[in-house]
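The complex appears here minus one protein chain, its other protein chains still in place.
Right after this comes chain A.
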Amino acid sequence: MEKNEKTSLAVQLQTPAKRMFWMEWRGRSITYISVWIVILVLLSLLWFITSKGLQPFLNGEVTLSQFFSSNWNPQDNKFGSLYIMLGSFMVTICATIISAPLGISAAVFMTEIAPKWGKKVLQPTTEILVGIPSVVYGFIGLTLLVPFIGKFVGGVGFGLLAGTLVLSIMILPTIISISVDAIESVPQKYREGSYALGATRWQTIWRIVLKTALPGLMTAVVLGMARAFGEALAVQMVIGNVPNAPFDFFTSISTLTSMITQNMGNTVPSETFNQILWSMGLVLLLITLVFILLIRFITRRRDA
């Protein structure tokens, strides 16, 4: 009798109760469903934007060569968007040229020059900068920067310069925080080795720390560029929204995002103009994907 009880307990312990099995199965399914929701949402987003963006070309209303020309005149059914795309690139590149050196220098300051003081003051500063909504940046650009440029620098104020300055402040926190991570992951012994050889702090930073952290710093800059490229409202408020050639700092230009923001609500879905806006959305999406691939490429090289 006693022996019998023992074996049944052993059997019980060896085969977990059905209830527990179901509980585990149910929990696992819940998490699995959540993950699949994310995947399905992303795939349907890619699919919808792509098919909608290709529509004007598949319908034959606009040809690709027309779309990539510089002849923009919606009243006359001319939708050459070259200057608009170039506008997006110009404003992104100019903002990065200002922001990348500043951001990396700030990160060096926080990690190498004054870690205690720098962390205490600069870290919250970047956190607050990140938290300021983009319309507020746009509002400040519109009411402070645009009149200032128009009065003291040149032109009407709206244009590439205003867009560049607003964006360079907006992407600064992104560049700073990722650069800090990159620089902090440089092993301490590299610095000690450099100092032991008699190098100054600047020589150590320039020749050892920044060189070692380079892939991380590049990731920071590319992520900043991606953010600048996709930013819509702040840019739309200060850029002027006229699709001129974007090679002058003081004339109003347009970008992909500003064009979509400004005109999507004012056009009806049956118009070619409206459909072209979706094509611009597709271009924006594709270039964002290129940025992401670029980051993956950079980080993979670091891992190898």
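Just so it is clear, a residue touches a chain if its C-beta (ideal position, glycine included) is under 8 Å from a C-beta of that chain, and two chains touch if they have at least 3 such contacts; residues count from 1.
To be clear about the criterion, contacts and distances are computed from a predicted model.
Q: Could you tell me which of "Small ribosomal subunit protein bS18", "Phosphate transport system permease protein PstA", "Succinate--CoA ligase [ADP-forming] subunit alpha" or "Inhibitor of KinA" is the UniProt name of the chain missing from the displayed complex?
A: "Phosphate transport system permease protein PstA"
Q: Please pick, from A:Val62, A:Leu172 or A:Ile276, the residue that touches the omitted chain in the full complex.
A: A:Leu172
Q: Would you write out the residues of chain A that touch the absent chain, in ascending order?
A: Answer for chain A: residues 13, 16, 20-21, 23-24, 26-28, 30-35, 37-39, 41-42, 44-45, 48-49, 52, 102, 105-106, 108-110, 112-114, 118, 121-122, 125-129, 131-136, 138-140, 142-144, 169, 172, 176, 200-203, 205-206, 223, 226-227, 229-233, 236-237, 257, 260-262, 264-265, 269, 278, 281, 284-285, 288-289, 291-292, 296 touch the chain left out.
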